[in-house]
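Shown here: the complex without one of its protein chains, the others still in place.
After this line comes subunit A, so read on.
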Amino acid sequence: MPRTRRSVLLSAISTAALLAVAGCTPGESSNGGGTTLTFLTFETPALTAKFWDDSITDATKQLDGVTVKKIVAPTSDRNAYAKQLQASGQFPDVLASINPKDFLDAGLLQPFDQAWLDANFLQPNGNAINGKTYIPPTNSQILPMVFYNKDLFAKHNLTVPTTWAQFADVAAKLKAAGVTPIQLAGAEPWSASMPLVGLVSADVLGKNPNWIKDRYAGKVKFTDPDVVAAVTKQRNLVKAGAFGDGALGVNYADANKQFLDGKSGMYLMGSWFIGQITAAQAKSFGGFLLPTDDGKQIVPFNVGGTTSVNAKSANAAKAAEFAKAWSLSPNNLKTLIETDGAFPMLKTVKLEDFGATVTPVFTDCYKYVQENNTKVSSIGWVNNDDALPPGVADLFYALSQQLFTNDDVKAQLAALDTAWDKAAKK
């Protein structure tokens, strides 16, 4: 063969090999007669790599011929990463804790069968969107809870506030005593959103639990006086210095540490933070609900869960089996209860049956779930019909950060209204 031809052939083969490599996807594949599924996960201080590995091992025990390849989102924003994977043709077979509403228009998620949901969960429709459930309602969360340092409260003669006026007063007294009144994990929008989520859930949804549905119907707006008043409360806290200097530079891990080290009096965070409080620390910490003006207790509630299934997966049936096994695995839920403060929502297994070791902070906060009280959707966090339009939750979270730099509350809420209308229309 002439040299030039051979060279051309060589480059053609290399190019083809390169293209073949580029064309490979990590999706389902044959595994010596078995099935390999891809599972998108994310890691936090509580949900470590070991947790995910152990949970996968546990869930696949009863599934013959199924192996699971873990894909870890580079940040906690697994939603955006799932979209990147979808855009590059690599949408995983199973996805952990995404916002299903973002993916429904594209028909990317497969609903779980109602009989299975009814048989296994206390609130089988807790995550339902238009009557269908895309994340098994395995556990629940209150977000935010207000965690507080009992030692600091005792030292400064403070009692747990039951009204907003008392809450603001406690913040002022802590500040006067040289203690950061409210810890904020302000560096990331999701964690910075906690005060805003708490205020709007309590003050707005507490009075009108259908507010989000009404917003979809165009009956209410973010610029309505009740929302402006609720959001202004956070702006007033910022102006009063309640969050301390540099709050927007503190990430979630650092915020946890600062609060647990006694450097701040209160911390608004999802009930998963309970998992970060060790047994030794538990006597120094407690939790209460963000107070309302009149003292009525409102529980910002979110029915949680983890596994969503790719409807277009070539192995959707196996993926659903894995998702169900993962969701019902007592070992997984036990770990979630202990490390992530998850409140279990299984019909057949009670808290004590898991054999989980929990602190008094857990049992005190769990009472809010068990009691007959006013529970409303935790705005921006729920995965049911009250979920915000795609992309709007992120803008809502970011608003909480913007309130640190922008005094014009109404203008910022007007921008959110515009974004909502645009997203809902698309």
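Methods note: a residue touches a chain if its C-beta (ideal position, glycine included) is under 8 Å from a C-beta of that chain, and two chains touch if they have at least 3 such contacts; residues count from 1.
The rule we apply is simple: contacts and distances are computed from a predicted model.
Peer 1: Looking at UniProt, which of "Sulfur-oxidizing protein SoxZ", "NitT/TauT family transport system permease protein", "Sugar-transporter integral membrane protein" or "Sodium symporter small subunit domain-containing protein" names the chain we cannot see?
Peer 2: Choosing among "Sulfur-oxidizing protein SoxZ", "NitT/TauT family transport system permease protein", "Sugar-transporter integral membrane protein" or "Sodium symporter small subunit domain-containing protein", the correct UniProt name is "Sugar-transporter integral membrane protein".
Peer 1: Among A:T44, A:T67 or A:Q86, which one is in touch with the chain left out?
Peer 2: Residue touching the chain left out of view: A:Q86.
Peer 1: Can you tell me which of A:N251, A:T278 or A:Q370 touches the chain that was removed from the display?
Peer 2: A:N251
Peer 1: Consider the whole complex, including the chain that is not shown, and state which of A:G186, A:G206, A:G265 or A:G286 touches that chain.
Peer 2: A:G186
Peer 1: For subunit A, which positions touch the chain that isn't shown here?
Peer 2: 3-4, 7-8, 10-11, 14-15, 18, 75, 79-81, 83-84, 86-87, 102-103, 105-106, 108, 186-189, 245-251, 254, 257-258, 390-391, 394, 398, 401-402, 404-406, 423, 426
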